[in-house]
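Missing here is one protein chain; the remaining ones are kept as they sit in the complex.
Just so it is clear, A, B and C label the chains in written order, and each chain counts residues from 1 on its own.
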């Protein structure tokens, strides 16, 4: 591909003025920009993406969050709603209370606030729908399989709520009780709800294995298709 | 899976699931996951087997070599085990990979410890001097919990697939000389009807589950490895994990493992026989 | 068969039930009963208004760890503009068999004008410091603070090598060379009653 009328995007490199692909994937041409989008790769986030992350380290006024991207993302203490919901400057006491709020291994849903120079993401959870995830299971799929759509929080009518993180982490949990605004109390899920969550988990894994695009309608159709099998007979 | 430590909320969700007898992937407490097994897929071994379960992938190769017998058991052959899991090095066992390998290797050795598991006497060539030594090596490619069960099943399949060449001993004027014949029809097979299979029960909350996934193993307080052979005898027991078990739970676990092992052993034998008869072309590593 | 008062008990021995006693030092509660968790003598302290407390009197000193709120003595290892590393050598008055690492952050040195603190005028490597544990900190070290008047440097050597005498809560003087060095000195309370 001669160089003079196009410019280089992601996934390509220049060699004796010929543009060559450096990853295996689909070529995307936007105006003069040519880039190659790999099929299976780590998540490189854009501002505004909804992601599900796992806290890996509690540091000085910030948490390190694993979002299946090349570098761990950062969640600043200033980018989090304080437990009481008050809005004030973060004092030193908050710093010491960080571990009470979020510790290693905790799961959070967050939004990408900005992308740093080296590609690592800054997250924020400053809205009521984001925060700590308590009751439910996590499924990891390739980030490319998650279809970008308007909302990534779905309450499926089969009785479970799903968060499709753009970074390939999908959180399935029983329907949030209306009153528990953010679920800190330990609500006991009934067996029926638990079976729905398990069935959903198996459906998503089956879809992901066949490299099918994941969005709420594709998942609901698979769920209905799986209804005539007993949950415990699933392949997984 | 990404991080090794589960958060309290997710552990509680799994423990509640087990008490309601509906686990994270829908299975009941005594359900196994399906696995596929293939034998004879690595050419220059005397016997090999590969076992694939969702998330777990183990390859076992057995090579027979002629060597000196051990001092205390001079007239029988012996087995050497090694489990190599360098390729599966997730975060939770980094750093102390050595201990993990020792633990697996020693657990395997313990099952084959008593003489009447395998007919080791048939492995002797010249009593006291030359015996067959079976090097049994397992390579763990991928693991999603329940590793020892998969390894023990794969080892049993590989032993079934093992062919040991016949050896003729001729001694010209006192010099013993071994001559290994390579025509296939006078090879020896090993009888594996007394070879046990490990069933591990993990104690989660107040109940215990069979064939636990990686997350379930993270929130299990104690684990009992029970080796059961075709004659429903217990060949070895080992409690591992950082919690403690009630004696009554231990007896219950042994009983469940014995019942669970019966269909497991039979199904394994049938698939091995079926595969041996059909000996169609092996799809090997291409089937995903 | 709860053990009577005064006779020796070993860990795991039942001491009493929860509704007659409350659990004290060296005991734990399991299924409404109090059990011993140390080797020692069982003794009961009656408390005004509450249930009498069972505790274990042990022979040797019970091993302790830097816990939040305890005052510790530490030796300064190295100093840098943001924090200084110390080695905790004894907790309260009991020396430790093995030291623990600690860190005093810049904002934990003084209660007043926190940002105008210059670390090099507060501590020098080799000083002995009295500090209070404020958090378990990160995996590498505990977080300490000297933000109270009675906390700070209690022993320092001058560049000439002689132990110095404090003349104010920020200056210490070497008796031989009369050179004044800046330190964050522990308050007068410590000097008078030592």
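Methods note: a residue touches a chain if its C-beta (ideal position, glycine included) is under 8 Å from a C-beta of that chain, and two chains touch if they have at least 3 such contacts.
Simple rule for what comes next: contacts and distances are computed from a predicted model.
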Hidden subunit of the complex - UniProt protein name among "Exosome complex component MTR3", "tRNA (adenine(58)-N(1))-methyltransferase non-catalytic subunit TRM6", "Trafficking protein particle complex subunit 2-like protein" or "Mediator of RNA polymerase II transcription subunit 20": "Exosome complex component MTR3"
Contact residue for the chain not shown (choose from C:53, C:70, C:85 or C:101): C:101
Residue among B:65, B:129, B:171 or B:255 touching the omitted chain: B:255
Contact with the hidden chain (one of C:38, C:71 or C:89): C:38
For chain C, residues in touch with the removed chain: 8, 10-14, 26, 28, 30, 35, 37-41, 58-63, 65, 97-101, 136, 138-140, 142
Residues in chain B touching the chain absent from view: 5, 72, 95, 98-99, 102-103, 105-106, 110-111, 113-114, 116-117, 194, 224, 229, 232-247, 250-251, 254-255, 258
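By definition in this document, only the chains that are shown with their structure count from here on.
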Centroid-based (C-alpha) most distant chain relative to chain C: B
Geometric centre distance via CA averages, chain C-chain A, whole Å: 44
Rounded Å distance, chain A centre to chain B centre (Cα mean): 37
For chain B paired with chain C, centre-to-centre distance based on mean C-alpha positions, whole Å: 52
Touching residues on chain A, where the partner in the complex is chain B: 54-56, 66, 68, 103-107, 132-138, 140, 186, 188-191, 194-195, 197-199, 201-202, 231-232, 234-236
Footprint of chain A on chain B - complex, ascending: 1-3, 5-10, 12-13, 16-17, 20-28, 31, 33-34, 54
